[in-house]
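A single protein chain has been omitted from the complex, and every remaining protein chain is retained in its original position.
Order of writing sets the labels: A and B. Residues in every chain begin at 1.
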Amino acid sequence: MVGIVGYGVYIPRWRIKIEEIARMWGTDAEGIKNSLLVEEKSVPSLDEDTTTISVEAARNALKRTPEVHPNEVGALFVGSESHPYVVKPTATIVAEAIGATPYLTAADTEFACKAGTVGIQACMGLVKAGYIKYGMSIGADTAQAEPADLLEYTASAGGAAYIIGENHTLAQIEGTYSYTQDVPDFWRRDGSEYPKHGGRFTGDPGYFTQVINCTRGLMQQLGTTPEDYDYVVFHEPNGKFPLRAAKILGFSTKQVLPSLIVTKIGNTYSGSSLIALADVLDRAKVGNRILVTSYGSGAGSDSFSLVVTDEIEAKRNLSPSVSYYLNRKEYIDYAIYTKFRGQLRGFME
Amino acid sequence: MSIYAVPFHWRRYKERYRLLGTKCEKCGNTFFPLRKICPNCRREGKPVTIELSGKGRVYSFTVIRTPPDGFEAFAPYIVGVIELNEGPRLTSQIVDCNLDEVKIGMPVEVCFRKLRALGKDGIICYGFKFRPADELWKVNSKNRA
Partner (left out) sequence: MSKATEIPRKRDVAIVGIGATPFGEHWDKGLRELTWDASVAAVEDARIRGRDLELIIVGNMSGGMFVGQEHVAALVADFLGLKPTPAVRVEAACASGAVALRQGYMAVASGLYDLVAVGGVEKMTDVQAGWATSILTGAMDFEWEAYFGATFPGIYALIARRYMHDYGLTRELLAEVAVKNHFHGSLNPLAHFQNRITIEDVLSSSLVADPLRLYDCCPISDGAACVVLAPAEKAKQYTDTPIIIEASTQASDTLSLFERRDICTLDATVEAARWAYKQAKISPKDVDVLEAHDCFTIAEILALEDLGFYKKGEAARIYKEKQAYIGGSLPVNPDGGLKASGHPVGATGIKQVIELVKQLRGEAEGARQVKGAEIGLAHNVGGSGATAVVTILKRR
């Protein structure tokens, strides 16, 4: 059965607190923290971008799979909405950096925050059809948010890489399901510096319609119910949305709370559901069943139902856990944040 | 140098992305960067390309405060001579480390970072840098607060 052979994450070490962003704009920090359930977010260094984050995550994934030689990776996809080049793939740089070139297919994907899970589905197909032995999909972002916009409190940086195959899987993928519609809840036109969003419109017509329908659809297809799962992981634009989605679908807070990392690192966009899943894999027991549903504005969701195998014990500790990266942090103020995010006119041009 | 000298940068992608060195199978010494001939054995040597582990220690360091063209945004930054476990030394930046934290002898490991962009329209140059090695990640995640 096709499944996850290895996984790896990377989160930059800088953090900025909600209080600090609120201080800049004179807003109510406590109010924002309570409504978003976010305390701080990750910020990339000046010399980090989606490519570097993807390479680190990919290398961490390969550390967990000593049986996989990089040149056995037959497909590599990088999903992001902050690819450093608009034209020139991130995927080839990552492939070169991990030694997977030249016998592989590669491409960049974009579907807001679900670009990474799309790549997992593509890899599943190629593996199951027998075209490749292993495929790698990465979801990574250095999310850019307009200063003073509500999204500025959560748009952060991070990434996760998943190696898909049929041998030595640490989690089998029992099934996958997707739900896609054209919903203009969040977008950025070519040439615009910052994305725009539909405010409250992003909620029900956007996130909840796709996530709920997709998750229900997968459970129906597999004949499972919320009680069959030990963990449920959703895309985390803030702390409230996943909790509400869990409630609507009939999951308990116990099932969804463990993976709520957005509180500590913000919304890593294409990395969000994949890093949250990794956090669960870092701790799950053999036989645990996990449901994960991503969400990408525009809009769509991909769901996966996973069962953890006994391979997890040997592989889990071979590269840093999500917890390690959560604890590895240093705070910056808004001035340094502005410098790191390239928001100063004329700087670095 | 013309900022669009792309072949010049591309030529070293594999070496700069993956830390490739030369090992002479005759005398057993390892060299960085790649060499076509072993300086010890010369014609009798057997040089082969290997991928270095990226683990080592800080041999010396400095903080660059007057950067060259293209590196202005990053100043001040740490540049060090790193002694790799396999033997050879190299020069690179040390990152994820405060300026007053770096010390001679500090264990470091390789990471992949952006070196610079060739202007806002040119290609982005990536390569190896080093960060403090931290074996604490082996601690079980149950210890999370």
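As a convention for this text, a contact is a pair of C-beta atoms (placed from the backbone, for glycine too) under 8 Å apart; a residue touches a chain by one contact, two chains touch by 3 or more.
Everything numeric here is computed off the predicted structure, so don't read it as measured data.
Colleague: Quick one: which shown chains sit in contact with the chain that's not drawn?
Modeller: The chain that is not shown is in contact with B.
Colleague: Pick from B:Cys27, B:Cys41 or B:Val79: which residue touches the chain that isn't shown?
Modeller: B:Val79
Colleague: What residue numbers in chain B mark contact with the hidden partner chain?
Modeller: Where chain B meets the chain not shown: residues 12, 16, 31-33, 59-72, 74, 77, 79-81, 88-93, 99, 104, 115-116, 125, 127, 129.
By our rule, only the chains that are shown with their structure count from here on.
Colleague: So, what's the distance in Å between the C-alpha centres of chain B and chain A?
Modeller: For chain A versus chain B, the centre distance works out to 29 Å.
Colleague: Spell out the residues on chain A that touch chain B in their complex, using ranges where they run on.
Modeller: Residues 13, 45-49, 51-52, 55-56, 59, 84-85, 88, 93, 96-97, 99, 279, 282-283, 317, 319-324, 326-328, 330, 339, 347-349.
Colleague: Chain A touches which residues of chain B in the complex?
Modeller: It comes out as residues 13-14, 17-18, 51, 73-74, 93, 95-96, 98, 111-115, 117, 119-120, 123-124, 126, 129, 134, 136-145.
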